[in-house]
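The complex appears here minus one protein chain, its other protein chains still in place.
Take a look at subunit A:
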Amino acid sequence: MEAVIDTPPTAPLAAPDGGEQAIDLRAEFTESGLARVLDELDTDLVGLVPVKQRLREIGALLLVDRARARFGLQAVSPTLHMSFTGNPGTGKTTVALRMAEILHRLGYVRKGHLVTVTRDDLVGQYIGHTAPKTKEVLKRAMGGVLFIDEAYYLYRPENERDYGQEAIEILLQVMENQRDDLVVILAGYADRMERFFTANPGFRSRVAHHIDFPDYTGGELEAIGARILDGMNYRLSPAAEEAFHRYVELRMAQPHFANGRSVRNALDRARLRQANRLFASERPVTAGDLTTIEAEDILASRVFSGGIDSYPPLPAR
């Protein structure tokens, strides 16, 4: 048999001391790794200035709270449940991952993993199915962050026997009683989240931080595209850059536009066309050929002929 052997308790932390003792917040900021996570966030994510600002503020708050606790000033753990509102593809999931890391660095969650779920993962199909499903998810998320995408689907007022209500009640209970064990982030469109909170005041009172994700500008979307391509070892030729600029402008005005996600999808299709073009050319290819996306790979998109770009693409001719 193997087991943990009890270690002696660590010495109690310094008591308040008439201002004699001091905690260097700057050093804490660096040592906790928070500085690095926030810097990475700044460089990895395009735009999102208000979001980054709020994350820094929350980070500072937690750092100060931690310092206060060490002086014995306050023992209750802060409420960290959050809501992320914004249109699809504005980076909510991406930021939630970083948030989990930030909370882990600061010691507010023990493991720092992110469990992403939607209504289907929480709500069952028949009586007695919902509670075990919701509890299963909560169990997996403990020690980390539970991200509930499109949280408002949990609440279906038009059906009073809807099982979503059961999931909501279990969630609320755990959010209240086990604040040390997990942090819940609710995400979705701003207006629907607002209605959800109005109908479920229990959630509103348990969510401490509301963060709004604005839509990206055309320039930001192009920068996001460049990031994505760079990450996959591709680049746009100068002509393709111009084509992509026009693509983004047109696509933004079309229905079902999903910010960063539309950019990612468009580039995935461009890569497909590039591969087809290289294959059809029947010439040996260089590393340069393999990494370069040409204007024609982008211009073949249906966006330019008035249609919405969607999978599968038109044959690139």
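Assume contacts are C-beta pairs under 8 Å (C-beta built on N, C-alpha and C of every residue); 3 or more make two chains touch, one makes a residue touch a chain; residues count from 1.
The rule is short, and it goes like this: contacts and distances are computed from a predicted model.
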Protein that the absent chain corresponds to, by UniProt name, given "protein-glutamate methylesterase", "NurA domain-containing protein", "Ribulose bisphosphate carboxylase small subunit" or "Branched-chain amino acid ABC transporter permease"
"Ribulose bisphosphate carboxylase small subunit"
Of A:Leu63, A:Met82, A:Met142 or A:Ala243, the one touching the omitted chain in the full complex:
A:Met142
Which residue among A:Asp181, A:Glu194 or A:Asp289 touches the omitted chain?
A:Asp181
Can you tell me which of A:Lys111, A:His129, A:Arg195 or A:Arg302 touches the chain that was removed from the display?
A:Lys111
Could you list which residues of subunit A touch the chain missing from the display?
1-4, 6, 110-111, 113, 135, 138-144, 178, 180-182
